[in-house]
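This report refers to the structure that appears directly beneath it.
What you see is the complex with one protein chain gone and the rest in place.
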Amino acid sequence: MSNGEKTPTGFEPRIVAFFCNWCTYTASDLTGISRLIYAPNVRVIRVMCSGRIDPQFILAALREGADGVLIGGCHPGDCHYQEGNYKALRRFKLLKRFLNRMGVEDERIRLEWIAASEGDKVQKVVNEMTEQVRKLGPLHLAPIATPEAFEHEDKQELVAAGAEGESS
Amino acid sequence: MSKPKVGFNWLASCGGCEEAVVDLEEAILDVVEAVDIVFWPCAMDFKKDDVRSMADGEMDVCFVNGAIRTSEEEEMSRLLRKKTKILIAFGSCSHMGGIPGLGNFYSSESILKSSFLESPSTVNAEGVIPKTETKRSEGILTLPAFQETAKSLDQVVEVDYYVPGCPPPVKLLKDAVQAVLENKLPPKGAVLAPDVAQCTDCPRQDTKPEKLEIKEFKRPFEIEIDPKKCLLAQGLMCLGPVTRSGCDSACMKANMPCTGCLGPTSRVKDFGAKAMAGFASIIDSTDEEEIDRLLDSIVDPEGTFYRYSLPKSYMHAICTTMRNGSGKKGA
Partner (left out) sequence: MSGQNGNGKTNGSAPRVGVYVCHCGINIAGKVDCESVAEFARNLPDVVVARDYKFMCSDPGQELIQDDIREHKLNRVVVASCSPLMHENTFRKACADAGLNPFYFQMANIREHVSWVTKEKDEADKKAKALVAAAVHRVRFHSALEKKRVDVHPDVVVVGGGISGIHAALTMANAGKHVYLIEREPTIGGHMAKFDKTFPTLDCSACILTPKMSDVKNHPNITLWSYSEVVNVDGFAGNFKVQVKRKPRYVIEENCIGCLQCVEECVFKNARFDDEFNENLGKRKPIYMPFPQATPPVVLIDPTQCLRFTKGKCASKCAEACEKNAIDFDQKEKIEEVECGAIILSTGFKTFDAERIPQYGYKKYANVYTSLELERLVNAAGPTSGEIKLRNGSTPQSVGIVHCVGSRDQKTNAYCSRVCCMYSLKLAHLVKERTGAEVYNFYIDMRTPGKGYEEFYDRLLEEGNHFIRGRVAEVTDWAMSPEEQGKLVIRVEDTLIGVPRRIPVDMVVLSVGLEAHDDADDVRRMFGISCSKQGWFTERHPKLAPVSTATDGVFLAGACQGPKDIPDCVAQAGAAAAEALALVDKGFVELEPNTASINADLCCGCRTCVSMCPYSAIKVDETQDGEKSIINEALCKGCGTCVAACPSGAISQNLFTDEQIFEEIEGVLSYV
């Protein structure tokens, strides 16, 4: 799918966030309880641990139209599962290098350690990231190649090809 | 009962898949005995019109290897789809885009430029670049169009089955032919190879340490490879854990790490991302700087992780960012 109506002026980025249950998701609940207003551009998906985040999820989110991906986990040393956040960090670092080489800007993929008590940090990070991605504009994606799409073209093109074939 | 009609075709391909057919050796005689080969341009003289003249669905099975990069390849794919009952993507290129798919990291323009103008081995003083139409005194010459990206077969037409591999292991081809002959094909869309990754039958499996933890990634030429020991445990980027089995560990038996040609298991959507997940996981460090240093030792990550699967990956959509110019070209 496309990234929606993205005119240079009215572009509103969509950011998918993966938050760990114990720290960052709890923090984002606290942001709500504290009524701290922040940009509506981030949609949170809860996982038990940032270690659950498969690089495939990040690519899938970008593929499905996200303009940025935010990962939130417990501070180093604080992981509810001891070291899951370090595993997240390693995967993030490798994927991020890769995406960088692909030309995906740094600001689009972000990893933040946010503790359960840091509701204000959720607000700050989301606002900051939304602003940065808004400035970058939409992430340009190739159209998804599906046989259905081609078959649609197919009919018209084949007609054309057939016509051409006959004439040659 | 008449013999099933079978076709083979090659598209953007190195010809290795055709070798795989020849590698059937004596068994090819049994195949020829059992089926009618009605189309095989690599081995016999066939014209496009021979296919055009077939009735729709006239062929029972058609094996197509190679990626789709030109307008002609796309046209042939569609044509064959019409003329065959069962279309089998044969080999890594038609399965996932394969090696030609790596071109998708670059724009078509830069590929032509690199191939025809900048390559040090090319002599092209006049700077000629292929065009779809060239006017000559004799008339207009045409060439198929070089499309923006290379595609897997199923990105152009509906594919019934996949026989993976670069080239496909002979056994998988035999099994596929057997399944066709005995009408024992699995549900449509299946990859005709085991859905378990390589380590399952790797002869080195017994030498794996209890915990896989890597302190440095190595390339095969950098070390003297222990011919018995698990290659991952030696620090080599062996993609066996991500890759389907079915080749009887051909590379590992030749003392080389798996490069992933059979593609991912059915559970994995993006081969490269999953490979990154696996490798990053077993890096033995919690120190940011050390992690960075370790990751530095992964040379050519794109080529390593997406060697055969780029067009079919989530990453493919993203790499257009690079093609569109905002990225760092020549990565």
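Observations on the structure shown:
Labels A and B are assigned to the chains in the order they are written; within every chain, residues are numbered from 1.
To be clear about the criterion, contacts are C-beta pairs under 8 Å (C-beta built on N, C-alpha and C of every residue); 3 or more make two chains touch, one makes a residue touch a chain.
Here the structure is a predicted model, which is why all the values come from computation and not from measurement.
The residue touching the chain not shown here, chosen from A:Leu70, A:Ala115 or A:Leu139, is A:Ala115.
What subunit A contributes to its contact with the hidden chain is residues 1, 4-5, 14, 16, 21-23, 25-26, 28-29, 31-33, 35-38, 40, 43-49, 51-54, 56-57, 60-61, 63-66, 77-78, 80-84, 87, 91, 115-117, 123, 144-147.
Listed here are the subunit B residues that touch the chain not shown: 154-155, 189, 195-201, 205-206, 208-213, 232, 240-242, 245, 264-269, 274-275, 277-278, 281-282, 284, 312-314.
By our rule, only the chains that are shown with their structure count from here on.
Computed from the mean C-alpha positions, the centre of subunit A lies at a distance of 28 Å from the centre of subunit B.
Within the complex formed with subunit A, the residues of subunit B that make contact are 52, 75, 78, 149, 151, 154-159, 268-270, 272-274, 276-277, 279-281, 283, 285-286, 288, 291-292, 295, 298, 301-302, 305, 311, 313-322, 324, 326-328, 331.
Within the complex, the subunit A residues that touch subunit B are 54-56, 58-60, 62-63, 76, 83, 86-87, 89-91, 93-95, 97-104, 139-142, 144-147, 150-151, 154, 158, 161, 165.
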